[in-house]
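Pasting a structure here, questions to come.
What you see is the complex with one protein chain gone and the rest in place.
Right after this comes chain A.
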Amino acid sequence: MDKKFEALIDSAIEKFTMVGVDVKGVLVCDKNGLSLASKDVSISPGPTARLAELAASLSGRRTTVCLEHNEDQVLIQQTDKAVVSVYTKHAT
């Protein structure tokens, strides 16, 4: 199962790279905030799942949360079963 996750993460990174966005890390966790898979990320997901859940209840639709600090940003989205965080460099 880990290999499948890794393959999915790699294909997602490839899609981002194709549009010119530099991906530094990907983290997948479940809705309770427990880590399922990660690539190049050493920070634990913690409140990521909670944030995605709050965003979904704010809007009622599928939402993407983007946290930014200068050039660094993390994109968080909740899917049906998991929460995905993608750490990228801001495309200027």
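The criterion applied here is as follows: contacts are C-beta pairs under 8 Å (C-beta built on N, C-alpha and C of every residue); 3 or more make two chains touch, one makes a residue touch a chain; residues count from 1.
Going forward, contacts and distances are computed from a predicted model.
A.B. asks: With one chain of the assembly withheld, which option in "Late endosomal/lysosomal adaptor and MAPK and MTOR activator 4", "Pyruvate dehydrogenase E1 component subunit alpha", "Thiazole synthase" or "Prolactin" matches that chain's UniProt protein name?
C.D. replies: "Late endosomal/lysosomal adaptor and MAPK and MTOR activator 4"
A.B. asks: Counting contacts across the full complex, list the positions on chain A that touch the omitted chain.
C.D. replies: Given the touch definition above, chain A has residues 24-25, 27, 40-43, 46-48, 50-51, 54-55, 57-59, 61-70, 72-74, 87 touching the missing chain.
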